[in-house]
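The structure that follows is given in the form of structure tokens.
With one protein chain removed, the remaining protein chains of the complex are shown where they sit.
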Amino acid sequence: MGILKLVLRRLALGVLTLFVVSLAVFLLSQALPSDPARAVLGREATEENVAAFRAQYGLDQPMIKQYTTWIKGLLSGEPGVSYSNGEPIMDFLGDRIKNSLFLMFMGSLISIPLSLLIGSYAALRRDKTFDNANSVSSLILAAMPEFVLGAFLVVLFATNVWNIFPATIRIRPGEPPWSDMKGMILPLLTLTLAVTPYVSRVVRASMIEVLESDYVEMGRLKGLPERTVLWRHAMPNAIGPTFQVMALNVAYMAGGVVVVESLFNFPGIGLAMRDAVRDVNIPVVQFLAMFISFIYVITNLAADIGTILVTPRLRTRLS
Amino acid sequence: GSDEEGATTETTAAGGTETTAGGTETTAGGTETTAASGEGKKGGTLRVAVVGSTNDIIDGQYIVAKPDQFRLVMGWEPILCYDSDFNISYEHALAENVETVAADHYIITLKSGIKWHNGNPLTADDLIYSFERRLDPDLGLAPALSQLLDVSGLTKVDDLTVDIKLKQPAVTFLNGLAEYTATIVPKGYTREDAEQIGTGPFKLKSFTPGAESVHVRNDDYWGGAPLLDEVQIIDFADAAAAVNAFTSGQVDAIMDLPYAQAEAVKGNGDLTLMVSEAGSWLPITMAIDQAPFDDVRVRQAMRLIPNREQMVQQVLSGFGSVGNDMYGKLDGSYPKDLPQREQDIEAAKALLAEAGQENLTIDLFAPDDTAGLPEMAAAFAEMAKEAGVTVNVKVLDGGTYWGEQYTKYTFATSFWGTRPYLNQVAAGSLKDAVYPETHWPPADSDFADKYAAAIAETDQEKRYALIKEMQTEEYEDGGNIIWGFNNLLDAHANYVMGLEARPNMLNLDHFGRGMKRVWLDV
Amino acid sequence: MSTVDTPPPTAATPQPVRKPDGVFKVALRMWRTRIGVVLLVILVGIALFGPYFAPYGEQEFVGQPNTRHVEGTLLGTDYFGQDVLSRALHGGRSILLLAVASTALALVFGVAIGLVAAYNRGRLDDVLMRSMDISLAFPQLLLALVALTTIGPEPWLIVAIVAITTTPRIARITRGAAVPVVERDFVGAAEALGESRTRILWSELLPNVSGPLLVEANLRLTYSIGLIASLGFLGFATRVNAADWGLMVNENRIALSVQPWGTVLPAIAIALLTVGTGLIADGLSRASAGIDRAKGDQ
Partner (left out) sequence: MSEHVTLDIRDLRIEVDGTGNDIVDEVTLQVPRGQVLGLVGESGSGKTTVGLAVLGHARKGVAISSGSIEINGRALLSRSAKDLRAMRGSLVTYVPQDPSMSLNPALRIGTQILEVLEHHGFGSSQQERRERVEQVMTEVALPNDRDFLRRYPHQLSGGQQQRVGLAMAFACRPAVIVLDEPTTGLDVSTQSHVLATVRDLCHQHGVAALYVTHDLAVVANLADRVAVMYAGRIVEQGPTKAIFDNAQHPYTRHLTAAAPDINSDEPVIGLRGRAPAPGKRPAGCAFALRCELVTDECREQFPVERPVLRDHLVRCFQAGRGERLTPAQTPVSVRRDSESAPALQIRHVDAAYTGHQVVHDVTFDVPRGQCVALVGESGSGKTTLTRSVGGLHREWNGEILLDGVALARSSRDRPTAQRLSIQYVFQNPYSSLHPRRTVGESVSRPLRVAGASAREASHAAAEMLERVSLTAAYASRYPDQLSGGERQRVAIARALVCKPSVLVCDEVTSALDVLVQAAVVELLVGLQRDLGLSMLFVTHNLPLVRSLAQQVVVLADGKVVEAGPTEQVLTRPEQEYTQRLLADTPSIAAALAAD
């Protein structure tokens, strides 16, 4: 009951967040000085073409009307049609969303356990060789912008030095995202290298705090084996604070895949977003903005619930 | 920005006017153009990398971005075409013959026995529908054609013959028929058709904008079945990704190889570089009726500013040729005898001083969606400094740049494809041109009258005389700074046979005319 | 006055004034911080003074584009026939200034919001922090893409965007650090004296969150550099053909195999700059953690 109430409250907050974001997205796209009709139709377009375009996509309607139509569409699962080819957005984004979600899922699947492992091990070996080496190398990795990292990986593994992995990924339309796992390797590697350092640093910090706590020392004074102290006494307490960071990183991946996707020609929402922004394809921009915010809200919600579940203090307060 | 240079432009080559007089002559069936023609291995899939986006379309008669050209050429064929010397030809075209009855009266006869992808025969009705579709003002596919023709001028003579009466005499009409977008689509065709039917060597199997299109062999192709089983045109988000895919062997060929990669490809024994001369150009445009360019001396001074060799080096990495403020490079009428204009800062300064514009400061506009234009503007600005002119480059997003302000800028940049001289005048150098970027001609000039006379003149010599006068006027007083023409740069793996680098209007040897004689030597 | 006072010698002669070691001082004892400082000084030096040592102008044509060996150049030419070395020497200033400006702006707003929220608690805290959460939900890069494509890559806009997207993060950290400080009694003492709210925020709270703030500011600077470089990479520079490390990587990336310097040099510069600030941030965070632990012991 208690959890349910809290989840509902968070959910309400999430809905509020999405509402405010939708307003912002809408107003921002209204403020675009560039005329989408012109941008889409190109310099060939005649005045009539432009007028027809505006009528077709309801751009001649009053703002409030446009907003409510849009929101209604979003809620009913029909977020509108793309300006560039008149196709329903979901038709041509559906696959891309699947692809990007798969990329994010795989990225998290690799980077989260990896950062937990690295972070805890560094905490255990605090100020020893592994910790120092890890701290410096993770710092360098974290500090390097992804595009630099990715470009180096391509030169190293795909084109100039060793030609072992494909330089770009090719997921054919209609095929599942795992149809080119070999091509997945470099994008995943880039993403993992970009995300893991940050999370593992947070895990390390959180783990160190726990390892220094009185109850861990007490565990040792009770004569428990180090293994038990670590996995039973330290881990459950260290993991709670890292949920937020993991969530933040999943959300980051959602918004930040643009770079990775353009490096590896990955057919995902990041590229769609870049195209849509360049082509002033407003319905697509709006939809993607909402989608990414949605992911953010959902992962945060999941992190909140996760934190509560592993933290008895929070869990029991509710019941 | 995208690099659909030549996008939204109907490209035509010069030299076509030659055949207008005796347009009835044909050189049907000539196949000697393709070096590797004749036999080749059957089968295989050709994968070609292009830079594309979700904005790409497939339409039998229209393109938005450059990959659309490729996809159009794979499935549809034009009424006429050019041979490798830019003479009008019937070889890859659907017309058996086009008879010039008068400068405003033509009769088109189609080749017989040509079948659509669905097995139906190609007829005069399809031809008439194709003209009607291009003229449809709602679709706005061919604004230049609409100035010459309306649907009432089309008359079906028999199943393969159509009689055409123009609204006004225009010997350029034939050139129009040889444009690659002047195709014939089946009656009732629309862009939304689930099955995209054409007469071309490959049938469209699937198309996902921003991802790929797949084209399979048309076994019933009228010119003999092509060799490849399948052609995949794969979209890449940017040129770097496309190059990586090409050099790591994920694709067999690449359209528009970035200049930077030319040397690398040349040095790689497994890859073949294709450098094709073309007639397309990137001008800096001055509105001749707006200050300070309403003073002809300022225009002349500006044209003396660029170091043209350096511009070709810098903007085109040397893959191009120096321009002489004159377009229509591949046209037979191109004035090779006009002295090459060189950089002359002192003369420019003097002219500016005379005009009272010593410390001129001016904004130069460029769009962000056309590769090369902002950089070209920047390079020009750098050179202008020497002449004491401060040029501020203003980059606008494509949508804004080509919007309401377009053709109203005082000082701007643009791009044009390959066209014969007169066709280009109609497109850009008349008050009622499609895109009057320079607002040419001046109010007191008889340039427009000369154009009207030239376009109605079927005698080539007389026409050339008129053209020469027009060219000289533009060369002296015009508003375009044309510093060079760019080449087309493509590349393919050595095992891709049947593509040749030669002067051309479209990439990849005019996309191998639909890749019909291309094969894989593996 | 008091009874059995055998005045302890230590009390009678207090030691000479020693300010408690600041985070900086402690951090500087660590090698990582020193290396970071050295890197930062070098890179900032290059960014600020590099243009004076550049053999060629920022946009000067020196020869055949994308060529490694061009006479008169050390590292060859870039995509536009310009000297790679000179471009790299010119290209740090803007990225650095933009990053510093946007981080500074974000600090001002983030700290103000965070402190006000922490001090006032209750409703205002809720409202402020919720709105920070909401703005975090807005995809950062998307905002940047949309704004830059529409308004154009103006310097002020880049600063504004980076600042806007950074502010909520700083506000959160500040609030987190300030909440325990608000609980401490010296804040109560100041309140009892009737000090004004602004004074309390400014002189009671701020100095006591400076440790974590310094770390965060440095971290944010690192990210801002990365973000601005990424924007350059995605094609948004403040001027056409401007020398800008991020933009240079993008422009010359395509020639990576032909003329690696055009990409590698600016990439190294960006990496060293961010690694430098990152190392400092790391040192600071370790130092302030150490200092806080020491305080906690008492």
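Things to note:
In order of appearance the chains are A, B and C, and numbering begins at 1 in each one.
Simple rule for what comes next: a residue touches a chain if its C-beta (ideal position, glycine included) is under 8 Å from a C-beta of that chain, and two chains touch if they have at least 3 such contacts.
Remember, predicted model here, so these are calculated numbers, not experimental data.
Here is the thing to keep in mind: the chain we left out touches A, C in the whole complex.
When the missing chain is restored to the complex, the residue among A:46, A:132, A:213 or A:244 that touches it is A:213. Interface note: of C:48, C:124 or C:189, the residue touching the hidden chain in the full complex is C:189. Listed here are the chain C residues that touch the chain not shown: 1-15, 17-20, 183-186, 188-195, 204, 207-208, 295, 298.
Against the chain not displayed here, chain A makes contact via residues 213-215, 217-225, 228, 232-233, 236-237, 310-313, 316.
Here is the rule we use: only the chains that are shown with their structure count from here on.
In terms of inter-chain touching, the protein chains here all touch one another pairwise.
With centres computed from Cα atoms alone, the innermost chain of the structure is A. Put simply, the C-alpha centre of chain A and that of chain C have 23 angstrom between them.
The centroid of the Cα atoms in chain A and the matching centroid in chain B are 42 Å apart. Within chain A, contacts with two or more other chains are made by residues 33-34, 159, 262, 274, 278, 280. Within chain C, the positions touching two or more other chains are listed as 149-150, 253, 257. Residues of chain A touching chain C in their complex: 13, 16-18, 20-21, 24-25, 28-29, 31-34, 135-136, 139-140, 142-148, 151-152, 155, 159-160, 205, 254-256, 258-259, 262, 273-274, 277-278, 280, 285, 288-289, 292-293, 296-297, 300.
Taken together, the chain C residues at the contact with chain B in this complex read 59-61, 63-66, 79-81, 149-150, 152-153, 235, 239-241, 252-255, 257-259.
Contact residues on chain B toward chain C in their complex (touch as defined above): 1, 239-240, 243, 247, 258-261, 263-264, 310, 313-315, 317-318, 366, 368, 374-375, 377-379, 382, 393, 395-397.
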